[in-house]
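Have a look at the structure that comes next, please.
All protein chains but one are shown at their positions in the complex.
Entry: chain A
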């Protein structure tokens, strides 16, 4: 069927099964917005208030569903505003396709109005990007973009479409096939390596599973749970991996790393075999590399060969999709005659239980001020631990990770890699669009929320009943914490003076505002916030918390996993 490039885009997205597209119009995408008006039947466009939020919303949608998030922004400032969102998705390997408008091909390179080299600017923060110069290539390029974004190690792909290409006509046929000769993602792990890995696991005396976001991205939670229970080994999860294995299971030692639990970090440090699955030995996990797990042999399962032996040299690398590799591991395990060293494992668990008994997440519950930890626990209680929790970045993010345990994957949505403040609210919007009947929470602080607070307006327009839990301590808490520990309490620029009245602010946007100041009434107030009374309303819950509280445990930068600061 003959149609314009803009129409081709709309028809392609619908044929590709895209439900939602987050965006903001502008000069260089006007033909596409016109085609959305004339041609879109199943595709739903959501108008955000800032392009960064469009990307985070698509990101939240992608993380909570596994489907690619799709974004549409204009050239120049539209694209540059999207950059932070794209980088956020890139660092966490989130499948995403970002369509950017570009000035007409004849003007490219002439410093035209709202011209920017989008392909050049986004190159280091995308899995791949395209500039479409000919309308006849558009459908194939879009197909490639979706294929690249969603296969192998997922990631964002940018497709830059000049305005004249949007207007030019061609014959549109939905491309069923895609062929990229240089791109052949691994579909199967090496069977010999998998056998060797299982042998090593079974001969371990102090084994530990260390699992990350790759398990969730690879939809392998079920396989991970089966394998872990069959092995009976302790399991640590990274910030990105929370929910892949049920936190309530006694085998789960919690999160590891800088603010991980005592038992998780010590078990990691003292282990003799580490089974790393879909995790990338990030510096926030390993601490000082020279002191990292001195006795451990390492098995590493990852879809991306470049992740293997990048930071830590591993003994048995297995490149492949986590789901397939774990399935094969389970089969090998079921058929082997090799036995586990039960005696050694019993001693290992005894040691771990001793570490666990330190109860490292304890905190003072006697004061008159609300403790942020208590606030997160109260939110967990009000929501039966079954909400989608999107987080901003800072102390509240760590409190949520520590005190809102997740039993299911894709429930914990946070910017782990880039650490983007302002991520939470738009991400929670994307989650809510994907799961209209679910409870979508944004856990934030008074600093982070102001980085994308304009999206309260979007939430009103689309009736998104997100529940915002703002842990308001009047400080950029994580900055303040580091200044307290490492800069002799010189609180340079970490104090947020002149805060708005968030309750009134929420109300002025047409939402409900609630302030919680008293620990005694907190649970009742939160129960009400999450009750049917506000089922269809966005509620901004401003919780005034203890200003002096710090996130513990903590591994200071440069220290080893066994050198934790407890409370």
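Quick note on the criterion: a contact is a pair of C-beta atoms (placed from the backbone, for glycine too) under 8 Å apart; a residue touches a chain by one contact, two chains touch by 3 or more; residues count from 1.
One rule holds in what follows: contacts and distances are computed from a predicted model.
UniProt lists the omitted chain of the complex under the protein name "Acetolactate synthase small subunit" (options: "Xanthine dehydrogenase YagS FAD-binding subunit", "cysteine desulfurase", "Acetolactate synthase small subunit" or "NADH-ubiquinone oxidoreductase subunit 4L").
From the options A:219, A:304 or A:563, the residue with contact to the chain not on display is A:304. Only one of A:181, A:337 or A:490 touches the absent chain when the whole complex is considered: A:181.
In the complete complex, the hidden chain is touched by one of A:58, A:148 or A:329, namely A:148. Only one of A:30, A:47 or A:119 touches the chain withheld from this view, namely A:119.
In the full complex, chain A contacts the hidden chain through residues 119-120, 123-124, 127-128, 131, 148, 180-183, 304-306, 309-310, 313.
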